[in-house]
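Yeah, one chain of the complex is gone here, protein chain that is, but the others are all in their spots.
What follows is chain A.
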Amino acid sequence: MSATVTFGKDLTGLEQLSAEQIKTILDVAEPFKEISERPIKKVPVLRGKTIVNLFYEPSTRTRVSFEFAEKRLSADTVNISATGSSVVKGENLVDTARNLEAMRIDMVVMRHGSSGAAQFLADRIPSNVINAGDGQHEHPTQALLDMLTIRDHRERIAGRKVCIVGDILHSRVARSNIYGLLKLGAEVAVCGPRTLIPHGIEDLGVQVFKRIEEAIEWADVLNVLRLQLERMKAGYIPSLREYNRFFGISMARLERAPHDILILHPGPMNRGVEIDSHVADGPHSVILQQVTNGVAVRMAVLYLLAGGQPERAELAKRERGS
């Protein structure tokens, strides 16, 4: 691991990161995995740091994962959700952030419904900003944990064929995965109904499969996205039943694959829509390991943005809280 890799103030997306920076985050996540396996899951790496988890959209998994990561690094955390805060009283994002800043915080982890919100905030406050999902733009820590999971099972990312399946149009997970995987040398494809594939996606360097059978034949890894019920109401697909029939990942489809396929899903799953239960709970699936890796990756990001040295991560985790 190179000692020269440094990080900026914020993590707003993977588009701005270099391959070296992404690799460093994944490498630093490795030693942090072990902390969560201990009886006392705490190291003093971020002791005295104050982190605000600012969630403008409902999220259980990502928020809890960040909170565990923060607490296992001994940071003090506050959670703010859109309901029950000044957000609903009409305070704008900049004022909310400045008020938090005035209370002398160190980091903000933000989930927001508007693309670009994380950058907007990062440009206006001196604290570190970590994007926990902004609109349809990026969800960098999700893509990092996806890549860590692929690496765990397939040794390396470079040369792997990864197909992202489903609602690419509205997906921040898809964009972050595309940027990250391409930087690490993977081949990337997307597959879904054409109504849910954005125009110009090929310009990002990915190929498009119209039919799931072709995608399965090509891919080493399928990252299956959640299909939101709202997409049917908005007329992007006629019905969930039809979606499952033409794009759902079933055992029957996987069994016809020419090689072993790894199945990822960022959750929460709609069983029987984009993924069948036999697949989700079956031998191809690494979905729960993604959740476990999520904590380690977020610890790595927090550690690095707080100024931690990549090469000292192994030492840092040996320290004991007092």
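Basically, contacts are C-beta pairs under 8 Å (C-beta built on N, C-alpha and C of every residue); 3 or more make two chains touch, one makes a residue touch a chain; residues count from 1.
Assume contacts and distances are computed from a predicted model.
Asker: Hey, which one's the missing chain according to UniProt: "D-amino-acid oxidase", "Spermidine/putrescine import ATP-binding protein PotA", "TRAP transporter small permease protein" or "Dihydroorotase"?
Answerer: Matching the unshown chain against "D-amino-acid oxidase", "Spermidine/putrescine import ATP-binding protein PotA", "TRAP transporter small permease protein" or "Dihydroorotase" yields "Dihydroorotase".
Asker: Among A:Ser18, A:Thr60, A:Asn92 or A:Ser277, single out the residue that touches the unshown chain.
Answerer: Among A:Ser18, A:Thr60, A:Asn92 or A:Ser277, only A:Asn92 touches the chain that is not shown.
Asker: For the chain not shown, which residue from A:Val5, A:Ala69 or A:Ala117 touches it across the whole complex?
Answerer: Considering all chains, including the one not shown, the answer is A:Ala117.
Asker: By the contact criterion defined above, which parts of chain A meet the unshown chain? Give residue numbers in ascending order.
Answerer: Touching the chain left out of view, chain A contributes residues 15, 92-94, 112-117, 119-120, 134-138, 172, 175, 198-201, 203-204.
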